[in-house]
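Shown here: the complex without one of its protein chains, the others still in place.
Here the chain labels run A and B in written order, and each chain numbers its own residues starting at 1.
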Amino acid sequence: MTEKLQPNQQMKILTPPEGVDRLHPQPGDLFKGNPVNLELLQALEGKSIVGVRDLTREAVIELCKLAAILEQFEIAPYHILDGKIVTTAFFEASTRTRLSFESAVQRLGGRILSIPEGGVTGVKKGESLQDIGQMFNAYCDLVIMRHTDTESVQQIREHLRVPLINAGNGSGEHPTQALADWYALLKWRPSLAETGPTDPEDQLRMGILGTPGSMRAVKSFLLMSLLFQSKIREVTVISEYADPFGADVTEHLEKAGIKYSVTNDIQETLPNLDVIYMNSIAFLGDSYKSLDSRYKLDKDSALKEDAVILHPLARLDELHTNLDETRHNLYFSQAHGAVFVRQALLASVFGRLDRLPEAFSKGGFQA
Amino acid sequence: MTEKLQPNQQMKILTPPEGVDRLHPQPGDLFKGNPVNLELLQALEGKSIVGVRDLTREAVIELCKLAAILEQFEIAPYHILDGKIVTTAFFEASTRTRLSFESAVQRLGGRILSIPEGGVTGVKKGESLQDIGQMFNAYCDLVIMRHTDTESVQQIREHLRVPLINAGNGSGEHPTQALADWYALLKWRPSLAETGPTDPEDQLRMGILGTPGSMRAVKSFLLMSLLFQSKIREVTVISEYADPFGADVTEHLEKAGIKYSVTNDIQETLPNLDVIYMNSIAFLGDSYKSLDSRYKLDKDSALKEDAVILHPLARLDELHTNLDETRHNLYFSQAHGAVFVRQALLASVFGRLDRLPEAFSKGGFQA
Partner (left out) sequence: MTEKLQPNQQMKILTPPEGVDRLHPQPGDLFKGNPVNLELLQALEGKSIVGVRDLTREAVIELCKLAAILEQFEIAPYHILDGKIVTTAFFEASTRTRLSFESAVQRLGGRILSIPEGGVTGVKKGESLQDIGQMFNAYCDLVIMRHTDTESVQQIREHLRVPLINAGNGSGEHPTQALADWYALLKWRPSLAETGPTDPEDQLRMGILGTPGSMRAVKSFLLMSLLFQSKIREVTVISEYADPFGADVTEHLEKAGIKYSVTNDIQETLPNLDVIYMNSIAFLGDSYKSLDSRYKLDKDSALKEDAVILHPLARLDELHTNLDETRHNLYFSQAHGAVFVRQALLASVFGRLDRLPEAFSKGGFQA
């Protein structure tokens, strides 16, 4: 069942990137003796991924395990997505996220229709998202959209018949960022993927510097964390707001039964945390707001010795570069892995898992 | 001669899109017992398509028949345009038209050099279109250009040695939009492709809401309609201008001997029309002007029961969304088909018809 498969002879092993690997474990640890369950991922074929709710805990784990293989072997020669066209519709510009998706699509052999800045389209002239969705049906096989408006996802889906991956909608969600976050966590501590009861001593104390209610990446991270709640002892949100969650998220927290608290005192909280999640910008109504200047981290911050920091870059000065060379830096691993977990998701949504090399389709392999 | 060919086994049938097909006939009706004459299309190899005058009635029909096949079968696996590079030079930005062409090129396996906004090129610095044409010769195998200046096409062709497809030049032409328009009409009423005398009762009464003299899409639609004049009883232009045609178009109308009239009374005219063509913007000198607010259509407009509306989207409020679910809606079919008729044109201009699946090259086939 945990048969050790070898990559086939044509498969080229990718040289591990120096920076990240010096600090953190290899992705290989994630699927050691634990083959990828491709059958489970086949259920994602043709599905839209609008929020974390479109994924199960099992799907997250299998996507991350598949990503871990894709991070270690050269997949390009297999042209998994040959003939498929993806539109990257960034009505809100974001070069980093757009390139991450466009890299994932192209590494698998798919093609891109790029809208780097939605402001120059018919949208500027007043065209509705409903009509734009209608147009996309003929042009492409999948749409990846980012938009400043939270309602945008619902609007474009009225006429859209191809799958949609939400790459951030206003103060809504950003589910593939959450996948990248948890891929980094699972590589860092593979035991998070295990089922069964967890010793309270091994459970993580998570701290979130930010406002889940108005920061979509933070919200999606929090919602995905709920899928792994048996591994989490407590979530502390460090925010200047009295209610940083918003009604929607609070309901999920209550329903999940996870222990959580809110504080504005970073000094007191920081020394207890195993995982710190931070972000640089919050979406407030129609504009973005930087993180409060008190909530900054550097190498002199009172971090636990083995605490790790996640940050869905780009960063400003809230996360000092003097942390880059420390073991607290999980954010480089997080950024590096994003493209691979997106590859895993695309291969699944396109129903092209059967085109993976034979070593993959046998259920995973040992590096 | 009208032998029923079957698609070969590798050919995957595309799932027909729901929205459009619920309302209108399948593209397959267009070539039933009427194989595509690929030999006729081979004459387009290496040709520039600047205006409707670069196409014959026969070429329009064969391109539409080829488009109808491409709309029904998955062509991507054949990589028809492998190794070919197309520049989409949108010196006037238009995401919709740009993506339509870029989708057509990539679906056939070609590559794109994209200039989404010409304002950021050397043009801004004062570089001439003549020099830009010179530059394109080394970079690509075909140029698709949109420009605010009517003279732009003539200017760039001074040094350009690769074919040019005009995607809209000032108040000039937009020939591939006219192809998309007539592809929708031919799918809607395949008998329009037949030759021979037409019973006056079967001839269409066409109404154009707009100004052919200053609206390039409208002008190209009208010029292409002249190729099918035996099927048209009368063309009525509904406009606030006394002479909406301009000298150039009037000359063609006179020469064609088609019956035409001009009115500004939409109420009186509308109930007689079989086909209504409308557009949202007019090009007046250096700027665009919206359609006059009187000329708007919604489901309460006095339309003939089986009248159809064409509109080269994007639309503003001149075309109400409550028409979308009616049989008057031919504009979704028109928008959907644009990418396939552009595929047919590209395969022809590139001289790559011989790379189509064998079922195509035998002269067409039956779905």
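Going forward, a contact is a pair of C-beta atoms (placed from the backbone, for glycine too) under 8 Å apart; a residue touches a chain by one contact, two chains touch by 3 or more.
None of these values were measured; they are calculated from a predicted model.
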{"item": "Which residue of A:S48, A:Q72 or A:S114 touches the chain not shown here", "value": "A:S114"}
{"item": "Contact with the hidden chain (one of B:N137, B:Q154 or B:T263)", "value": "B:N137"}
{"item": "Residue among A:N34, A:T87 or A:S100 that touches the chain left out of view", "value": "A:S100"}
{"item": "Contact set of chain B toward the excluded chain (per top definition)", "value": "82-85, 87, 111, 113-116, 120-122, 125-128, 130-131, 134-135, 137-140, 159, 161"}
{"item": "Missing-partner contacts on chain A, residue numbers", "value": "17-19, 74, 76-77, 93-96, 99-100, 102-103, 106-107, 114, 116-117, 280-281, 313-316, 321, 332, 335-340"}
